[in-house]
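In this view, the complex is presented without one of its protein chains, the others remaining in place.
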Amino acid sequence: MSEMDAHTFSTWLEEQPGPVLVPVGALEQHGPHLPMGTDAVLSTSIATAVARRTRGLVAQPFTYGYKSQQKSGGGNHLRGTTSLDAAALIALTRSVTVSLLKQDVRRIVFVNGHFENYQFLYEGVDLALDELGIGSGDDRSVLLLSYWDYVSEPTLAQVYPDGFPGWAIEHGGVLETSLMLHLEPSLVSLDRAIQHPAASLPRFDRLPVVAGRTPDSGCLSAPAGSDADKGRLLFDQVVEDLSADITTEFGLDQAEHPEGA
Amino acid sequence: MSEMDAHTFSTWLEEQPGPVLVPVGALEQHGPHLPMGTDAVLSTSIATAVARRTRGLVAQPFTYGYKSQQKSGGGNHLRGTTSLDAAALIALTRSVTVSLLKQDVRRIVFVNGHFENYQFLYEGVDLALDELGIGSGDDRSVLLLSYWDYVSEPTLAQVYPDGFPGWAIEHGGVLETSLMLHLEPSLVSLDRAIQHPAASLPRFDRLPVVAGRTPDSGCLSAPAGSDADKGRLLFDQVVEDLSADITTEFGLDQAEHPEGA
Amino acid sequence: MSEMDAHTFSTWLEEQPGPVLVPVGALEQHGPHLPMGTDAVLSTSIATAVARRTRGLVAQPFTYGYKSQQKSGGGNHLRGTTSLDAAALIALTRSVTVSLLKQDVRRIVFVNGHFENYQFLYEGVDLALDELGIGSGDDRSVLLLSYWDYVSEPTLAQVYPDGFPGWAIEHGGVLETSLMLHLEPSLVSLDRAIQHPAASLPRFDRLPVVAGRTPDSGCLSAPAGSDADKGRLLFDQVVEDLSADITTEFGLDQAEHPEGA
Amino acid sequence: MSEMDAHTFSTWLEEQPGPVLVPVGALEQHGPHLPMGTDAVLSTSIATAVARRTRGLVAQPFTYGYKSQQKSGGGNHLRGTTSLDAAALIALTRSVTVSLLKQDVRRIVFVNGHFENYQFLYEGVDLALDELGIGSGDDRSVLLLSYWDYVSEPTLAQVYPDGFPGWAIEHGGVLETSLMLHLEPSLVSLDRAIQHPAASLPRFDRLPVVAGRTPDSGCLSAPAGSDADKGRLLFDQVVEDLSADITTEFGLDQAEHPEGA
Amino acid sequence: MSEMDAHTFSTWLEEQPGPVLVPVGALEQHGPHLPMGTDAVLSTSIATAVARRTRGLVAQPFTYGYKSQQKSGGGNHLRGTTSLDAAALIALTRSVTVSLLKQDVRRIVFVNGHFENYQFLYEGVDLALDELGIGSGDDRSVLLLSYWDYVSEPTLAQVYPDGFPGWAIEHGGVLETSLMLHLEPSLVSLDRAIQHPAASLPRFDRLPVVAGRTPDSGCLSAPAGSDADKGRLLFDQVVEDLSADITTEFGLDQAEHPEGA
Partner (left out) sequence: MSEMDAHTFSTWLEEQPGPVLVPVGALEQHGPHLPMGTDAVLSTSIATAVARRTRGLVAQPFTYGYKSQQKSGGGNHLRGTTSLDAAALIALTRSVTVSLLKQDVRRIVFVNGHFENYQFLYEGVDLALDELGIGSGDDRSVLLLSYWDYVSEPTLAQVYPDGFPGWAIEHGGVLETSLMLHLEPSLVSLDRAIQHPAASLPRFDRLPVVAGRTPDSGCLSAPAGSDADKGRLLFDQVVEDLSADITTEFGLDQAEHPEGA
């Protein structure tokens, strides 16, 4: 959307053949081998591919996310992690949702790429709908998802041949690294990836964090075994399933010749 | 704590042999067979048993929780679900945490029993510590956990002999029903439990919710197979593991003869 | 309500023969002879008895209240007092009120038991009605009261035969102690009650508080002269008058055989 | 303060012989015989006289107050009542308190003239002190009072020879009218005062208000019996007692020749 | 409005021949020769004169404003500057706007006299309209302006014969001083005015401020050349143009014999 002029956008809105997708990420340390902007790169890439298949548009990504938590992202105390508090992320989500709906956007999809964001995005959307009086049965609606919820069992089995260790410690691990190797290989420095066993974190969160529980690398599991093929597999499968869901859910006409899919 | 007088509490604080535990629940529909206050009953029961083993105290539970979400609790549109928005739950958590810490409580444990609450409790605790300038290395700290994160693999295998369906649809299901049958059987009406297959919900959240996706019962899975023995097993194992974690984490003296454990 | 299942509650809502009562208290030091949860015990007991007489339901009490002020509760600096700030209490009240009204509850009664709460409860209710667009003439409404406003002159004369000293210093005094002796005698330790003259506090509030102005006991007046009979008298008269007011105000059918009244 | 230049103020701050007084009022209907700005006129007049006796300064008054409540001011639905919500009044109080303290003002006195404001002023002051880390024992402090709390029993007996009806319904009544007749007689239209018995309001607050419960005049009691002599008596006694309290509380040197007292 | 009684106001509202004007100022250092309340004096004087010409009413001024910024007011660190943060000023504006509109005021004009306030007043008004659902085409509306935007080129040429230095450094300078000499000469001490060249401030704002960049006087330019005639010229021209704009914009009947204009 940011590269489109407003008059063209207004024309698009008249027909509105697909959703407006809002990618959400974070500016967060991802170990020595991945860039700090990884989460927004991934959610934006996925949103862009889905937009092509669903005749949608991609809005500017949210490039700052909620505080990194130790059990999912290493912790907010680490350098390289620049975060929003809950009030900021909720307000940002609410404002953008309200503002899009007031322009007559009828279908919005938030594509989340940073674990900790989810509940605050949800609250922002819910407050926006409340503010505009949009309730059950309204033809305007918002979808919200984290892209990894679309990774299928068969894909998992291929990506993690030795067994999937759980999303909890997949931060800077095989999923993100493989996707980056497929999408933005120039931003990945596999040679800098540190090898260490997966972090073993307690079942509780403790605040303030005990810094020593996060490996020095900042990764919760090693990216060993990542490659661009796995990244392509993950990307294509997620994009296909998510596009299908959106098309069905919104009753969209199928885009016959999706460009670039 | 609510039944203790302030002078006795002040004396307890001098020695402070254990943590102050704050149970967190919700007032939420749980189908026709469980009471609306189920989440607070369970977290309070667990916190009480843990307090006995760790020489801790139990503060008043939070009996209202964050909005029920369709994929974890059926949705906030259902009668019987009385919820807080994010600002309220964060503010409540922040105020109580600050207020306890200002009284010289050094160890606080939030025991969560309602899925949707977690991130807002986390934010409330984090803001409280920020407000008081408590950072890494401080001898005051707060633990936060959801009790089901303490259910072990062996226990799961016993409770779900046909395979664990995932926490996502465990709302009014076997876990909660069994625990209630063990702890508060008079509040359970198994004869009113409706039999239906587990709900099949999409991978995204949609707002406003499509009400028809939640089964009429309000349950996401049937409680068939629940019994008090499973409840006791779950309860005892969670209480034991959580007590052990707290004892170790805080370097507490072991309570030699835990009463009633 | 917390012990009722949601389907039963939904059926009750169809007929809705009485109000939903929300007791409000605090977790606050009440001297050495009363438990910290006194305010919620009293408001919950009164709300429960009123509910029986008005065919109403009792929602979960608010067990944390606004900061204790020196002239009415000894001050917020005292151990044993765990408080909410204004934003938290307003948000809690607003959320719960909105959430009940959205479920089609048409009559809500807040029964307050902690002096300092009142204005914040009022604001929370007012914001909730504004949010839902409920104005004059709507058939949905909310009552708000502190239970001691229902103590009649004749009752006062009997409870304080030497003259009523004013509500201002009735904190841990004869009113609360007598009510507790009637309702929860096992939680009262009259032998621990300290005898001292009523506190003499200035006509202004000073912040930060001068701690020495609050007696060490935390009580603003001694409970001397408290007994269970006075408690019963107070309780019965307040419950009767409040029930009558609610019945008249809402045009309820009289409950013919109130249970337990 | 508003008529003083900043350099003179800075010099005054060096010595700081007295407090900064902040009068608080409201813009609220006061019946047909009193101006809408009555509350700020009265609190400002009192603060000004007290400042003369305590070598203090008077800051700009807060001329808008919290929502009028039916039982104390007739209700917020009445024309002529322009109100702040809680968040606004708390934020205003907090900002002004913080800002004065940051300029090295060490003693602040809020002189309240509108019943409904009190708790929100209290919260604003408390948050300001928290923000600046001012706790017990600090040499900076804030006093907060409503001026009618300084009316003594003997004065009451003279002003209400037939017995004092209670502050609750003293809105546009004898106290305010007499004070205005003493201080700003040109703003009083006694000939427009409507005669009616005191309003009889229930012991609860109801929202939304039942408009008919407030007399058409907007007054809760008639001003019959008001006169300037009573006003002078009230004014002089309150100013004297409040000045004495401030002098003692802050350990001020007695102003030897108070101007204009 | 504050000197008018509510019944008279209600009658005025029926016809509503003009707008309600809300003057906005600040309590801010203005150098050694001008009082701290200058901004509110000026905006109130202008609003009062405009009200006479447009049959409007003047509401109580906002006498506290947003933080002084170094490039427009010398900085918020200076003694004599008592400021609101953004949340307070937005909330104040929102509450007053909502409250006036709910009383059926249809035309409101905010007359700003403190540079830094503008955007926060704008937000407060916008939120108020949103809250009440007032959108394009509604017959209720709000105007917002800073009075210096009404100073015409010819007037500027007369007031600054050597060339206008820009509004940015006009703080305590010729404009404000001349207006005060015309309107409130007794509050001006020209003999205390310090002579120094206009401050030379960088093109950026820096926080925290480098205090030394603000001249000791607190003025950004000297008031040399100020006189009451220039003040009268400025005042009359602004009042005339603003009155004309309001009359045209709101389609008011021309006031035939404006009193005192």
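Note that the chains are named A, B, C, D and E in the order they appear, and that numbering of residues resets to 1 at the start of each chain.
Everything below uses one rule, namely that a contact is a pair of C-beta atoms (placed from the backbone, for glycine too) under 8 Å apart; a residue touches a chain by one contact, two chains touch by 3 or more.
What you see is a predicted model; the values in this text were computed from it and never measured.
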Contact list for the unshown chain, restricted to visible chains: A, E
Option from A:G31, A:G75 or A:G113 whose C-beta touches the chain left out: A:G31
Option touching the unshown chain, where A:L156, A:L187 or A:A228 are the choices: A:L187
Residue numbers in subunit E that touch the chain omitted from display: 66-67, 69, 77, 85-87, 90, 109, 116, 118-120, 122-123, 125-127, 129, 134-138, 141-145, 149-150, 202-211, 241, 245, 249
Subunit A residues that touch the omitted chain in the full complex: 1-10, 13, 27-37, 40-41, 59-61, 63-64, 78-85, 87-88, 91-92, 94-96, 99-100, 103-104, 187, 189, 192, 218
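Just so it is clear, only the chains that are shown with their structure count from here on.
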Remaining touching clusters (ignoring subunit C, no chains moved): A, B | D, E
Over-half contact-pair match to D-E, picked out of the listed pairs B-C, C-D or A-B: B-C
Chain centre separation (subunit A, subunit E; CA means) in Å: 47
Shared-contact residues (touching 2 or more other chains) in subunit A: none
Chains grouped in pairs wherever the two touch, ordered by label: A-B, B-C, C-D, D-E
